[in-house]
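Of the protein chains in this complex, one is absent; all others appear in place.
What follows is chain A.
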Amino acid sequence: MASVTLSGVQKHFGALEIIAGIDLTIEDGEFVVLVGPSGCGKSTLLRMIAGLESISAGEARIGGKVVNNVPAKDRDIAMVFQNYALYPHKTVRQNIEFSLRMRKTPKAEMDRRVNEAAELLALTPLLDRTPRALSGGQRQRVAMGRAIVRDPSVFLFDEPLSNLDAKLRVEMRAQIKALHRRLRATSVYVTHDQVEAMTMGDKIVVMRGGVIQQVGRPIDVYDAPQNLFVAGFIGSPSMNLMPANVDGDGFMISGARFGWRGGGRPGDLPKNFIGGVRPENLRLVAPGEGIAAIVEVVEPMGGETVASVAVGNTKYTILFRDRRPLEIGDEVFIAPEVETMHLFDPETESRIDRKPRL
């Protein structure tokens, strides 16, 4: 077990800056998820922790020790790759025990640990097969087995579930979490899927273009996204970002006027701002009371209904916690729940905290 500390870590490929300078501490035993859109540098950062990519500037420490110049094989880490990277010429048992062999573990000890890992991951009946004779889910578990058998100080995962079908992905998500609760190993998990990030992380790190946007507990990030990017990225369906402007002691969105409720008008609010409203916090109201919109898409999901509505050229998403007999082309009137609205500055794109005006 060990903590991982990155200070001012940068990565350049030639003149191209991929990682702009990352400061991040991952506590001992913590499960941290790096999340961000594809191409934002998550894998590169993970690979720098692993020692598969050199560190252009800054410092990486594992367990307090600077590892910038320590080769991957001596970092005492384990990694699960997106495509699993199982050795195709070796059986499941040989795949799992390879790292123990490389460390010259005695045979009895090696067998005991391989069997234990196989038991834990329900791989025992598959130990003599080669990877090509396994299903995607089974391969994924072998990759996990190869990682846990060694009892490394840090686990790294690079989108390990993205090649599985939806149902298996949910199952494996739970399994990896359960495994983590049991092993309590420091883990860094990379994904572009914000649902995975929300459900798995003790702490999530939202990245964009090689820069950390926000770090925090998933629920805190969800409740208080620090900027427009995080607001739009975390949560599914995405938050509606509605351009608004202050109007006396209320505000206007698309020609409809709303009043501040509860705490009244927040302080430090610029004339124009962006109101972030989660789809579940957008309501239908009586005709004439809110913003007029046309229903464009209706997705009945059984218990819930997701509708996409158009206000002019702008689309907003509404999530209903029930069935709604909406038809495409219906005219509806929508209104945000003002108390739950997130406020953003359109210039800086950052969050405006709701300090009530005194």
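As a working rule, a contact is a pair of C-beta atoms (placed from the backbone, for glycine too) under 8 Å apart; a residue touches a chain by one contact, two chains touch by 3 or more; residues count from 1.
We take it that contacts and distances are computed from a predicted model.
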Among "Oxidoreductase", "Carbon-monoxide dehydrogenase small subunit", "Nitrous-oxide reductase" or "Carbohydrate ABC transporter permease", UniProt-listed name of the chain not shown: "Carbohydrate ABC transporter permease"
Sole residue of A:20, A:72 or A:319 that reaches the chain not shown, by the stated touch rule: A:72
Which of A:7, A:91 or A:138 contacts the chain that the document leaves out: A:91
Per the touch definition above, residue among A:109, A:128 or A:165 touching the missing chain: A:128
Contacts of chain A with the absent chain, listed as residue ranges: 50-52, 71-75, 77-79, 81, 83, 85-89, 91, 98-99, 102-103, 128-130, 132-133, 146, 150
